[in-house]
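Excluded from the complex is one protein chain; the other protein chains are retained at their positions.
Read from first to last, the chains carry the letters A and B; within each, the first residue is number 1.
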Amino acid sequence: MTDVVVVGAGVVGAACAYYAARAGLSVTVLDRGPVAAGTTGAGEGNILVSDKEPGPELELALLSARLWRELAGLGGFEYEAKGGLVVAETSEVLGSLADLAVAQAGAGVEHVPVAAGELPGYEPDLTPDLAGGVYYPQDSQVQPMLAAARLLSGAPGAVLRTGVEVTGLLRDGDRVTGVRTNEGDIPAGAVVNAAGTWSGEVAALAGLDLPILPRRGFILVTEPLGGRLGPPLIRHKVYTAAYVTDVASDSEGLETSAVIEGTPSGTVLIGASRERVGFDRTTSIPVLEALARQAVALFPGLAARRVIRAYCGFRPYCPDHLPVIGADPRAPGLYHACGHEGAGIGLAPATGHLVAGLLAGAAPTLDLSPFRPERFAA
Amino acid sequence: MTRSQEGPHAGRLDGARPVPAFEITVDGRPVPAAPGQTIGAVLHAAGVVSWRTTRVGGRPRGLFCGIGICFDCLVTVNGTPSLRACQTEALPGDRVTTG
Partner (left out) sequence: MPGSGHEGPGTRDLAIVGAGPAGMAAAVAASRAGLDVVLVDAQARLGGQYFRHAPPGLRAGHPGTPQRGFGRFTRLAEALTGVDVRLGHRVWAVEKAVEKNAERNTAGNAGKAAGNDPGNEADQNPGKDAAAGFIVHCLAGTRDERRVTLRARRLLIATGAHDRPLPFPGWDLPGVLTAGGAQALLKGDLVPAGRTVVVAGTGPFLLPVAAGLAEAGARVAGVFEANGGAGLAPALAVRPGKLAEGAGYLWRLARRRVPYAVRHAVVEAHGGDRLTHVTVARLGRDWTPGARRTIACDALAVGYGFVPQIELATQLGCATEAGGDGEQVVVVDAGMRTSVPGVYAAGEPTGVGGADLAEAEGWIAGRAVAADLGRPVRPAPALSRRRDRLAAFGRAMQDAYPVRDGWKGWLRGDTLVCRCEEVPYARVREALALGATDARSVKLLARPGMGWCQGRVCGYAVARLAGETSPPPRRPVAHPVRLGDLAGLPDRADETQGTANDPAGEEAR
């Protein structure tokens, strides 16, 4: 019998498997698809502390940013400590941004206020029509699919089984004692639900209500330029202050805010849109147009660069925009590691670290009560 | 730019007598062209089979699919980068730069 079954081979499941295996537990990771092909496969790879207000998610993000720096030693997933630059179009917004940065500093977020005249020193191609910004050196970036794959391959003794779909849970009374799959039953000491946007379905197998819903996001990808020889057009992760408010928004309609960055492949990734349309993959041209407008407004030089691809993904969100992390008291043996919305790549190591700690019986290093699974129960 | 040792191989245009012919330049070297021909065809006919190098491996690239699908034949014409040579009609006086 394996100690732990992790459901989901995305970056969160991979991090859970990595830290659990490092804690000496035997781990089996299941995914109905390939590795990192669901929620993770449509991500940008953001590791952000800058976009979070002081509170439990920021604590998680700071722990995660530290863990990602350690994990970077595994190599092979394009970890870049590039820093984030948040810019404000107006002095009013800049004021709010500066206030936020001061509040974040109290929690341990490093930042550097950047006056309008100093912006070109950070990003020479930024539009001059900005009031200023804040630079966040802890923000960083990974290639999320490779990160998940490398964490899994770096988890000592962990077994990855792709193409295995969990169809039910093995129970002993309330207790969860393993999973039922299309390839037979797998008894386990514990089951970790890391199924990303589909985590609500896994919880439902235990008769539990976990309100995790999809929020659609599109990303544009430009033609590659520069490559090894030239410097990238965009050095940091650059986004507008509006992103912070959008992230926390409850709006059902579309919101877009520019999040722009170069990648080691020479492309520029352009996000971020957020809309609640279920699992509809149909491309919305107006959304692509809005993303393009915002990108060009921020970096006028991008107007001449071509978009060669676009993709969309579904971010798993909870009504209170906090993830679900920890043991489920309603079904002993079942742990959740899901609901990270658009921050799953960044928050994965901390999530995995905390869940592995619980599985190994260690006291949590962070207060998990804001993330408790039963908090939505009426 | 890769140039044939023997020079142009296709001066003979399948019996056609194009009029009026004109020239474009490749890195300053004049190359004959005919109305309606693509930049890619003009270069290829002149024995120039590659006009860019790849980002990672620095490999030479020229025509491959010939119908606008593969983007291997991206070329810089009159300073405008990333045009598909197989889809861009040559015009008198065009300056192609390789590299």
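We adopt the following convention: contacts are C-beta pairs under 8 Å (C-beta built on N, C-alpha and C of every residue); 3 or more make two chains touch, one makes a residue touch a chain.
In this text the structure is predicted, and so the values were computed from the model without any measurement.
Undergrad: Which of A:23, A:116, A:213 or A:307 sits in contact with the chain that's absent?
TA: Counting the whole complex, the residue in contact with the absent chain is A:307.
Undergrad: With respect to the chain omitted from the figure, which of B:26, B:63 or B:96 is a touching residue?
TA: That would be B:63, which touches the missing chain.
Undergrad: Write down which of A:34, A:54 or A:189 is the residue touching the left-out chain.
TA: Looking across A:34, A:54 or A:189, the contact with the absent chain belongs to A:34.
Undergrad: At which residues does chain B meet the chain that is not included here?
TA: That gives, for chain B, the contact residues 2, 4, 6, 9-10, 12-19, 34-38, 40-41, 44-45, 49-50, 54-57, 59-72, 74, 77-78, 80, 83, 86-89.
Undergrad: For review purposes, identify every residue of chain A that touches the missing chain, sorted by number.
TA: These residues touch the chain not displayed: 9, 33-37, 41, 145-146, 149-150, 152-153, 160, 162-163, 218, 220-224, 252-256, 265, 270, 273, 275-277, 280, 282-290, 292-293, 295-296, 302-312.
Just so we're on the same page, only the chains that are shown with their structure count from here on.
Undergrad: Measure off the straight-line distance from the CA centroid of chain A to the CA centroid of chain B, and report it in whole Å.
TA: Computed from C-alpha means, the inter-chain centre distance equals 46 Å.
Undergrad: Would you tell me which residues of chain A are touching chain B in their complex?
TA: These residues of chain A touch chain B: 223-224, 226-229, 266, 306.
Undergrad: For chain B, which residues are in contact with chain A within the complex?
TA: On the chain B side, the touching residues are 55-56, 82.
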